[in-house]
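Attaching a single structure in structure tokens format; questions to follow.
The complex appears here without one of its protein chains, the remainder shown in place.
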Amino acid sequence: MSADSQTTEDRPDEGAPPEDRWRRALREIVESSSMVVFMAIVASMIIGGVLIIFADEAVRESAAYFFSRPGDTFSAIGDALGSAYSSMFNGAVLNLEASSFAGVIKPLTQTLTMATPLIFAGLGLGIGFRAGLFNIGAQGQLLMGATFGAYIGFAFSLPAGLHLLLAVIGCAVGGALWGFIPGILKAKRGAHEVIVTIMLNYVALYLVAWLLSLDAFQREGSDNPISPFVAETAQYPKILGVQFNLHLGFLLALACAWGAWWLMERSTLGFRLRAVGANPSAARTAGMNIGTATIITMVIAGGLAGLAGSAPVLGTQKFLTDAVAGTLGFDAITVALLGRSRPLGIVLAAILFGGLQASGPSLQVNAGLPVDIVVVIQALIVLFIAAPPLVRAMFRLPAPAHEKEVAA
Amino acid sequence: ASAPEEETSSSATADTGAPAETVDFKACMVSDSGGFDDQSFNQSGYEGLTRAESELGIEIASAESSTEADFGPNIEAQVAAGCDLIITVGFLLSQATVDAALANPDVHFAIIDDLADNDFDGEIDAPNIKPITFETDEASFLAGYAASSVTGGTISTFGGMNIPSVTIFMDGYLAGANYYNDTNSADVKVLGWDGTDGQFTGDFSDQAKGKNVTETFLDQGADIVMPVAGPVGLGAAAAVESAGDAWLIGVDSDWTLTTDYADIIFTSVLKNIGNSVFDTISETIDAGFSTEPYVGTLENEGVGVADFAEGTVSDAVLTELDTIKAGIIDGSISVDLS
Amino acid sequence: MTATVADAPAAPVSGAPIPPKKWGAAIALGVIALLSLIFFGFGTPAGSTTRFVIARKTDFIQLPSLTVPSELAAILLSLVGLALAGWVAYRANQRRKVGIWLPIVYGMAIMGALLTWAGAGREATSIQLTGLLTSSLFLAVPLVFGALAGTLCERSGIINIAIEGQLLAGAFLAALIGSMAGNAYAGLIAAPVAGALVGLLLAIFATKYWVNQIVVGVVLNMLVVGLTGFFFSTLMSDDPSLNQPIGLEKLPIPLLSKIPVLGPVLFNQNLLVYILYVAVAVLQIMLFKSRWGLRVRAVGEHPKAADTVGIQVNRTRIRNTVLGGAVAGLGGAFFTVASGLAFGKEMTAGKGYIALAAMILGRWSPRGALAAALLFGFADALRVQLGAIGSPIPSQFLAMTPYLATIFAVAGLVGHARPPASEGIPYKK
Partner (left out) sequence: MKLELRGITKRFGDFTANDRIDLVVEPGTVHALLGENGAGKSTLMNVLFGLYDADEGEVLLDDEPVVFDGPGDAMAAGIGMVHQHFMLVHPFTVAENVMLGHEDVRGPAKLLDVEAARAKVREISERFNFNVDPDAVIEDLPVGAQQRVEIIKALSRDASLLILDEPTAVLTPQETDELLGIVKDLRDAGTAVVLITHKLREVQAVADTITVIRRGKVVGTAEPTASQEELASLMVGRAVTMRVDKEPAKPGETMLEVDGLTVVDAAGIVQLDDVSFEVKAGEILAIAGVQGNGQTELTEALLGVVPTDAGNATLDGEVITGRTIKEVLHSGIGFVPEDRTEDGIVASMTIANNLILDVHDKAPYAKGGALQPKVIADEARKHVEQFDVRATGIDQTTGSLSGGNQQKVVLARELSRPLKLLIASNPTRGLDVGSIEFVHKRIVAERDSGAAVIIVSAELDEVVALADRIAVMYHGRIVGIVPPDTDRDTLGLMMAGAHDEEEAA
């Protein structure tokens, strides 16, 4: 409602003199969504700052004698915030303290590396959302993809290139298989995909834990639940040289983003999936098979989530454990929704998440913040970015002419 | 509170009273995804680190890993922050530690619960890593034996997950009970572990499940339980406490000191990670870094059992335990499951 | 069976409004019963016995334990399952549904076969029936509260993914306040406040700022994990007196608690469990029989229709989401004060997500939520029981039991579940 009234306030009256060019340019900047993202980060910095100050020992100590020497408290606050924000920037964007150029850009490459699996999985989830399926199962699909890919990677010895190709396909197939199960259960039995995918996450976890208790999946000479290394021939090559972790998977993820865009916007299959997602009964009346669309969607979504599993096992960590999925599958849900289920949005949201994740070590080690505060700040940033109306209200920015809703 | 003098050094001063002059040494630690509150090896290691900070006057930094993807970046961040010694916790960090060690030959590393030998050639994979490991089964063997001597016939154990760093406790426990049965021709049953598989809660955080598992053991007639599952063991303790006629065996640290359940702790299987971390740091400062692996055993008191609850273990058994301990140390008694 | 399948009409397009004869359930039940016969019936060593212990040693009435010949019992129970599957097939041929008794009896038969097989020839241990049921209820408690919370929110159109965070916040505040007051009941009162606060945030972001409700939910979970973790490792570890394992005592209900088997299971519980009974019953009635419930459901189904008859859509949603948060928060007390435990980091261990599944499995009704949570609790208790007595199934597969059981339940028995039509969509004028 408040947006409504702002819209009208903002509308140039008919017959009023045309808005002057500069004012219009300014207005466009202020209304733009990048402005909102920027202000969202500012807002979460401010609120997160309160927590940082609270967590900082020097501040607490100096606050104890605030009235005798307030300057100490303020300088302690300044130090705490300064070190937190600079650590964040140094950890996720550019390390201005590094001596070499490589050191300066390393955080950026780390951000992109961290974003890679999120792009893959986010794309899969985004396609599902647009086809009307709420897939909570990226976690399990990712794990199964990682398992298949890693197995191909360590159990076979094949020529370079071919080995990588097969391992990557293995990841996609593993994930697709784990997506197929809820797909077919929904199509044939009407089983709610949210339940089935949540449950399959756990099943995948224990299945992989069991596999890792078998000799075939363990390193020779060890009983630890860690797989052998994936052969070099099956690893993603590093694309910026060995000093950076950024690997070919990132480019593959971008290619998939383009592919997902093409699929959803330009292909007849994507058209069907969108129609089924938006109005199944109209889609059915127009001759589309809902069950088939459900299965195809889940297979594609699972395949992409499976590819997300290739990022750790073929790119960064290079072996399989049952914790290889981390929280990627759940983060990807937020990434997909934050990116409004559109490929470009998902890529950007994944890079934001990658950056937040990449800043974690620096925040802990350099700014001395506990990991929990890092989590809280990350949550706040996402929350504010997801709520443009709130950010506009906080900073008294005008609403754009067409308020876009945040919806899957 | 009064304002401190203007000239106080900026680094935190020890409040233990120990007159630690500041040493120019930075020791750092990276946890695995359990975090430093895990009531288990991350926590013990971290206690060693903070003790070194206050007693040795060194600078410390720590980083918790939320997921496996954080291992490498956390270590790298500590390298970049100028840490002299980086201690990583758990076998999961093995490869990340080796990678960082190879890339940074002038930084020193130590890893807890792992041999840093990922190619299994019997050699440490980098020349600047010190492995810190523990023969925990030696200690839990004693606990299993002692428990068998006081039980009504059934003792039990469960783990968080079926992984070697957990099951080594259970192996020794089971072997200890078997040894008791053999030497005393008794028939004590061990529930929850048969040498290859058993009872696991599936994670290291769900205390309620730990409580439930323990109640199930008690229903089956067990009167002693040894949870090897970090904080999940607190759930077990709650179940034992409300049952009233059972005992709990703590793991890693002495649970009469670290938990609120002193009354029901039969004993604890100690794994002195904190000491080993502290010793590694102080040795590195005093004598320079050595890659000599540290193996905690009964002999060097890296592992052990805490005092038994009063009035439980008979003097005769205490004497037997001393003999067994000596036997384990001199190799005449094997703690392996036969 | 194949012959009857053949004369069924051509498979309908999925979701057809007029479905033909449904064979899925009969086939699934038949296959499972057959597997049970092969594995549990014929897989049980001949001559062994299984001991079922019905009463716990603390029970008032000590029923004798029951020892059965394992192989025979497992075969008979599997055959009962097969016969029931046949009955379902017969009814399906007549396009008739079967009563709710059937899945219950069927489930008991197959479970019985499984337990008989698992307990065969184990002298030291026995199948503890009362213990199994007590565990089931115990493990179901947070799920019921979580699923009730989800139901309250989703019935009004707000998707509550933040159940996990609400449980955790409730667990945290219950431990904190309970420890400060030195009284577990103080914690029980504080828990819903924490959950309600999380619910309020969800409600505001969802209704006022139209943020995607799932994003808010996931983010709130992160936020609660971060905040409770932070206070746990600072506040609580600095001063352990703020985090004490204090517990609600059991309040056995006179007479009722003396009933064999069910008495100790249901009526020798602490206050939180009694609140649970009341909450399920009251919410079931209120949601489907009261003015409040009618309006809430209208808002969740068709907010514009509700608006056109003068119901305040967003106010209703906010109120319900806060109430739902409070219910989940109360459920969070289970993890700490109601179980006699101190707070631990992330101690809810994903129960919020399972509760979400229980809500859907229970078709967004309190009664269904209870049933689904109990099913899950039972499957979980079963795996603990099998883990305790030892079983040839690898522990990782045992750990899958509750999750697989849930998948079977949705795919085999429940089928199509329809959420409130407008959930997740912000109401804008």
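Labels for the chains are A, B and C, by order of writing; each one numbers its residues from 1.
The rule is short, and it goes like this: a residue touches a chain if its C-beta (ideal position, glycine included) is under 8 Å from a C-beta of that chain, and two chains touch if they have at least 3 such contacts.
Since the structure is predicted, the reported quantities are computational estimates derived from the model, not experimental observations.
Considering the entire complex, the omitted chain makes contact with A, C.
The chain that is not drawn here is touched, among residues A:Ser222, A:Asn289 or A:Thr327, by A:Asn289. Although one chain is not drawn, the whole complex shows that of C:Arg51, C:His302, C:Arg319 or C:Arg367 it is C:His302 that touches it. Annotation for chain C: contacts to the undisplayed chain at residues 9-10, 12-13, 16-20, 95, 285-286, 289-292, 294-295, 297-298, 301-302, 304-312, 418, 421, 429. Although one chain is not shown, part of chain A still touches it, namely residues 1, 4, 7-8, 11, 265-269, 271-272, 274-275, 278-279, 281-289, 401-402.
FYI, only the chains that are shown with their structure count from here on.
With centres taken as mean Cα positions, chain C sits 30 Å from chain A.
Chain contacts: chain C has residues 229, 233, 394, 396, 399 touching two or more partner chains. Counting partner chains per residue, chain B has residues 35, 162, 202 touching two or more of them.
Residues of chain B that touch chain C in their complex: 35-37, 39, 154, 156, 158, 162, 189, 191-192, 194, 197-200, 202-203, 205-209, 211-213, 215-217, 219-221, 231, 234-235, 237-238, 241-242, 260-261. Of all the residues in chain A, the ones that touch chain C in their complex are 1, 4, 51, 55, 134, 136, 185, 187-192, 194-196, 198-200, 202-203, 206-207, 209-210, 213, 280, 284, 289-291, 294, 330, 333-334, 337-338, 370-376, 378-380, 382-383, 386-387, 389-390, 405-408.
Chain contact summary for the complex, chain B toward chain A: residues 1-3, 12, 28, 33, 35, 61-64, 66-70, 72-74, 76-78, 80-81, 91-92, 94-95, 118, 120, 161-164, 202.
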